[in-house]
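All protein chains but one are shown in place.
Labels for the chains are A and B, by order of writing; each one numbers its residues from 1.
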Amino acid sequence: MIRSTALRRQLVGAVAVAAATALILSGCSGSANQKVDKAAPKVLSGNVSFWHFFTDREAKVIQSVVDDFEKANPKVHVSVHSGQDDTKLQQAISAGNNVDLGMSYSTDIVGSFCTSGAFRDLAPYIKRDKVDISALTPVTRSYTEFNGKRCAMPALTDDYALYYNTDLMTAAGITSPPRTLSELETDALKMTTYNADGSIKVLGYDPLMGYYENAAAHYGPAAGAKWLGSDGKSVIGSDAGWPELMKWQTAFVKKIGYAKLKRFSASLGQEFTAQNSFQKGKLAMNMDGEYRTAFIADQAPDLKYATAPFPTADDHTDLYGGGYITGNIMGISKGSQNPELAWALLKYMTTDTAAVVKLANGLKNIPHLTSALKSPDLVVSAQYKTFVDVAQNANSSTTPPSPVGAGYQQTFEQYWDKYQETGAGDLAAGLTKVDKQINASLALVSGP
Amino acid sequence: MTTLAERTTGRAVIAARPGQQRARRRRLLVVFGMLLPALLGLAVFFVYPLLASIFFSLTRYDGLSDPQWIGLRNYQYLFTEDPNVWVAAGNTLWFVVIMVPVKLAFAFAVAGLLTRARRSSGVWRTLFYLPALVPPVASVVAFVFLFNPGTGPINLILSFFGVKQGPLWFNDPNLSKPSLLLLAVWVMGDVMIIFLAGLLDVPRELYEASSLDGANGPQKLRYVTFPAMIPVLIFSLVTGVIAALQYFTEAAVASTVALGKASVGEGIGATLGYPDNSLLTYTEWLYVRGFSNFQFGYASALAVLLFIVAAAFLVLFLRKVKAFMPEEATS
Partner (left out) sequence: MTSLPLRQVVATTAVVARAPRRRGRRPLAWVAEHVVLVALAILFISPIVFVFLTSVMTSNQTLSATLWPDPWTWNNYVEAFQRVPLARWFGNSAIYATSATLLMLLSSIPAAYVLARIKFRGANVIFVAIIIAMLLPPQVTAVPVYLMWSKLGLTGTLLPLILPNALGDAFSIFLLRQFFLTIPKEYADAGRIDGNGEWGVLVRVILPMAKPGIAATAIFMFFNSWNDYYGPLLYTSENPQWWPVAYGLATFRGIHGTDWGLTMAITMLVMVPVVLIFFFAQKIFVEGITLTGVKG
């Protein structure tokens, strides 16, 4: 209670001053007046800063392509900032730090970056330089634009499929990889062995959500499950695919035991190390991205393994061959000092077939250009081949961009994580609630 | 230069006599100059951000486009729609009402024991205080390793005692908070030392007198020790609760390390709260919404609510801590 009117007036005044200061500090930046030159500059020169998230070996691959670009444009210097995740990228962009070109590890930021203008609209450049967008594979085309605005380009993709240890398969008498989730479960249980104390020794397949790459997004294509409707709102609760996947997964967890699996998972090596449980032969089958082939070649060259498209839900066998596709994306920052250079580098790294093939060979990711997928220069091993096929399969799909980024996936996965512990409770009601939560958070950032 | 009155009282407010006014003003200026940095600091890092938080909490603001006035929409979302805010508030409440008292009780018990250790009590004290010196991040990393369910020493030792399937500790949503409670107990040294100082300050005569009156052990504790210790207890409780309200580092690091998933390129936002949001504290949720999702407007609404809760608590208890009261300056 503020009794004195004088004090109240002072307080109101103070709030007003603070509000005004806040407005000034927050700056006036909304309407970025983008001016694009009529023609691309003939000779490129100057400095351009490029932020990406790769580290170590992978950062060197990126650097090698950047070196090629610098060699072709000797007056250009690219200052590369590696190891920058999305949070850092957005912090840097909103702080107006010198970011010209940014690369994100996922498509999650496309929705918010396109809406807020953190990444510039690329349409004027694409039109001017007559870049053929149809050279991109359809899925990568879809996840780099939001509400019709293309503010990013794909930079290689990650596809998901099934890895299996052929020694363990043979030992269990299994001759071909599973094609349905039921087969996956049967094979997995067959290959699972236990220690004397009842703990797991070798696991056929780890069904726990949240383990390694076990995410809702990666399972979705197995049942053709959808996330958002055409109005941008959540359709998770009304899609028949999700409950089917959840029930299968939870029942599978129950067969082995939640606590037992959790203990086994926690005792294993971490995903991106030489101790990876699939690489160590402690896990017979695993869902993973194509990059694993590179890790195995590097860290476990003696492992006998093969890959196949991920199994589908039992009543969706028509979808076999597809899989989840996501990828890195690149865009030009709002505050770029040198957008023409940024665009030139972006164009080189994402639309030049030779550069894309070089990146794909180095990172062991999958090209996003049809021309690169078919290029004879692309090094394709038997295991890697599966992923090249998944990339071109019509049943492959992705998670749509949204103004809350991956927020809608997190909300759903949070629910799934909890659900798998017991499998109890009203699933339909739970999913309806998930819809409501997602729609509420969408409305908070983009509603009226 | 200075008047006798000033010399003896150190007061700046002196009855003005001609000629002295200037000296007085100059002295005030000096005093003001000494205070100036601190006053600026209060204005820039306390008053302004507090008011600005209130303003931002009424807007939608992503740090990229201009803030957009949306009235109480953020608060409506906070109270009726946010799926995690009450989970997070509940977790923070757990740390306030369970962790703080348990830690204090344990510290009190150890301090009591130490008052009885006659020889080498200094060694004991340093020994129990040592963990409190370990940097929090290091102690959390160490604990997550010790309690790692697969190969951690704790479960290995348990297996020697026949517990073949040890608990999952930091990986079990039901045990993650108790695991952090164990950590809090381990670093209770700071509180213990305060209690010890307080206990040693209780006049011996009081105990002797109560012995003459035939009081037994528990009665002495109840009628002599506790009343004498009340200021110390309240001080520790207030500072403990305030620290628990902002509990962040330990929970955040525990989640990150226990999950141990190197999601290349992903920020910390996705790992906070692991497992199953059981370690998601209120301040972590604020961090996620503000600095991971860049919803500065909504994060400010969360900050304002935190301010109201913390301020209410301070209003209730601040007066009970004498050191926090300015009157002491008059002494």
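The working rule: a contact is a pair of C-beta atoms (placed from the backbone, for glycine too) under 8 Å apart; a residue touches a chain by one contact, two chains touch by 3 or more.
Here the structure is a predicted model, which is why all the values come from computation and not from measurement.
Within the set A:Ile62, A:Leu89 or A:Met285, the residue that contacts the chain not displayed is A:Leu89. Touching the missing chain, out of B:Leu72, B:Val97, B:Val163 or B:Leu200, is residue B:Leu200.
By the touch definition given at the top, chain A reaches the unshown chain through residues 22, 25-27, 55, 83-84, 87-89, 91-92, 94-97, 267, 269-273, 275.
In this text, only the chains that are shown with their structure count from here on.
With centres taken as mean Cα positions, chain B sits 38 Å from chain A. Residues 14-15, 17-19, 21-23, 26-30, 53-55, 85-88, 90-91, 93-94, 104-106, 112, 116-118, 197-199, 212, 259-260, 262-264, 266-268, 270-273, 334, 404-407, 410-411, 414, 417-418, 421, 436-437, 440-441, 444-445 of chain A touch chain B in their complex. On the chain B side of its complex with chain A, the touching residues are 47-48, 51-52, 54-56, 60-67, 73-74, 77, 81-84, 148-151, 164-166, 168, 171-172, 258, 260-262, 264-270, 276-277, 291-295, 298.
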